[in-house]
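This part shows chain A:
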Amino acid sequence: MASVVRAFRPVVEQEKCIKCGNCQTYCPEGTVLLKDGETVVFDYRYCKGCGVCANECPVDAIEMAREVGG
Partner candidate 1 sequence: MTEKVFDEYYEKSLMQGGTTCCPGCGGPLFWRMALQALGPKTVIYGDGPCAMCAIRSIKLPHFNLHFSFVADASSGMAAAYRAKGIEGLTLVSSAGDGATGDISFGKVSAAAERNENMLQICVDNEAYMNTGIQKSGLTPFGAWTTTTPLGKEAVKKEIPLIIAQHNVPYVATASVAYPRDLIAKIEKAKDIEGFKYIHTVMPCPTGWRFNPAKSVEVVRLGVETWTWPLYEIEGGVLKLNMKPKQKPIEDYLKTQNRFRHLTEDQIKYVQENINAKRERLLANDGKRVIL
Partner candidate 2 sequence: MSFTRMMEGNEAAAYGAMVSRADVVPAYPITPQTELISHIATLISEGKMKAEYIKVEGEHTAMAAACGASAAGARVFTATASQGMAYMEEALWMPPGMRLPIVMCMVNRAMAPLGGLRPDHNDALMQRDNGWIQLYCENSQEVLDTVIMAYKIAEDKDIYLPVAPCYDGYFVSATATVTTVPDQAEVDAFLPPYKHEMYSLLPWDYKRPARSANAAQSRYEVQTAHEKAKEVIEEVDKEFGKRFGRSYDGLLEEYACDDVDAVLMTMGSMTGTVRDKIDEMQAEGKRIGLIKLRGFRPFPSEELREMAKKYHAIAVVDRNNSYGSAGGGVVSMEAARALYTLDDRPLLLNFHVGLNGSDVTLRQVEYMADKTLEAVSKGKVDEVVDWVELHDLGEVL
C-alpha cells in the first residue's frame, strides 16, 4: 500500500473539544474517530490532511499543523 503524503496533519486540543462528533461525521476518509464518545483520535496512516475536520469543528479545537515528515 502506498504511503500517504500530506502537507498538514490535524492536531486536537482535547480540553476544547465538546464531543459533538462533527469531525468524525465529516472526515471524508474515515480517519477521525470520536473514540467512545470521549476522545478524538486520528489515523495518521491514511489521513490526507485535507482540513475538513478542522473546518467543521464548531469550537476550533482542531488545528492543522505543518507535517514534519516521517
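Just so we're on the same page, a residue touches a chain if its C-beta (ideal position, glycine included) is under 8 Å from a C-beta of that chain, and two chains touch if they have at least 3 such contacts; residues count from 1.
How were these candidates chosen? In short, all candidates are chains of the complex that A comes from, given by their letters.
Every value quoted in this text rests on a predicted model; they were computed, and no experiment measured them.
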| item | value |
| --- | --- |
| In-complex contact partner of chain A, selected from candidates 1 or 2 | 1 |
| In the complex with candidate 1, residue positions of chain A that touch it | 1, 4, 6, 25-31, 33, 35, 41-43, 45-52, 54-56, 64 |
